[in-house]
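In what follows, a structure is listed as structure tokens, so that the remarks can point back to it.
One protein chain is absent from this view; the other protein chains keep their places.
The block that comes next holds chain A.
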């Protein structure tokens, strides 16, 4: 303890300062330069062909989302029709009743869900369309990527414009806040943009892909969607021309209508575009489609929730003996072709068979029917649009010929049912085509807007509460109007 006090105190002080100095890592500038952990920064992305491919993949991936395929889609695209009703138990998700009876409040979450879901598709498309052009890569592949994005963007805007009318038109990723809050663009202009995208997509998309790329948008898909859009706009020459082209491509109807909707026939020769879904082991997050689950048979293990069920009106609408009735509707007490016995005392008399996945394919922990692709465009749609366009343009021969192709397949060789339509009266053919569309596309989310574009909304849905001048479109989500601070306006009557 008898240290020289001064020396010792100096040395300790010195040591202290040394220690302190060595503990000053913050003096280094890079100390605070900490990159985000485990996050890829946008500015180092969009550099390679792989990045472009991933960006396109994201577009397709998002198409499986709940908003695109489950409750919001049911609410907006199916519940208003005379084909479908709520289902499940009476008190379960009773807001579907408000869509069914057209008493919906603009605040209802499925309206904004559907709106947001479509705009998410559009954002992923715009990301690709904004960023991929500058990437140095194979020109053909680049053109294909851009065309795929344009196809999905067109599909999303089509779903929006027929649901809400005028909508904000976003064709680029907003750069700054000045581009965030934009007003609604007239429906006509939105349609014009959809057509532009589809024209450009048609030019660059290949007619088909190698197996590894099965499921991407094709030239046929762009043409068929364009025909549908043109049909909504009553541009019959365009409809005819696009569908004629599609009919000249390698599409054909499968012999059995029922089999079109089963897993082994996904992406078949009849398929023009499907949302690709799968059950990926170890990856519930990627196996996220709830399309089949929410409509599946209630009370059956591997079934589902039993929403969006066929109405008695639909069941009664089929022509006598039409096999499509049994292929479209699972009846309580029946045994499906795949051998599932449906409880005769189940909660609902009928379920959608087009979204049905055999119960044996259920894997515990995954959504029921996560494997099921969503059929968006089928060859029969091209045929019936072709028939309708030909009829509207006065060519009853072609109209009846295209119509008969669809009816012939539905007949499945049974000459005693579904007689060929032979009238040459334009109005009668038109009525026959309308009816055929209902039987062919029932429960495929087509009927509601199909009837409205036919101008028959009040006639067909009037008894349920549909009013002309109001219900052609759904209300714009109230949350969206609130957030726009009044830049967005509500549709009339809401």
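Just so it is clear, a contact is a pair of C-beta atoms (placed from the backbone, for glycine too) under 8 Å apart; a residue touches a chain by one contact, two chains touch by 3 or more; residues count from 1.
Assume contacts and distances are computed from a predicted model.
A chain of the complex is left out here; the name its UniProt entry carries, from "Branched-chain amino acid ABC transporter permease", "TonB-linked outer membrane protein, SusC/RagA family", "Cytochrome B6" or "Pyruvate dehydrogenase E1 component subunit alpha", is "TonB-linked outer membrane protein, SusC/RagA family".
Remark: the omitted chain is touched by one listed residue; of A:255, A:299 or A:419 this is A:299. Considering the full assembly, A:108 is the residue among A:108, A:352, A:367 or A:471 that touches the omitted chain. When the missing chain is restored to the complex, the residue among A:98, A:313, A:326 or A:428 that touches it is A:98.
Looking at A:212, A:316 or A:415, the residue that reaches the missing chain in the full complex is A:212.
Chain A meets the missing chain through residues 3, 8-9, 12-13, 16, 19-20, 23-26, 31-34, 36-43, 45, 51, 53-62, 64-65, 88-95, 97-98, 103-109, 112-113, 115-116, 119-124, 126-128, 167-168, 170, 173-174, 176-177, 180-182, 211-216, 267, 276-278, 280-286, 288, 299, 301, 305, 347, 363-365, 477-486, 490, 494.
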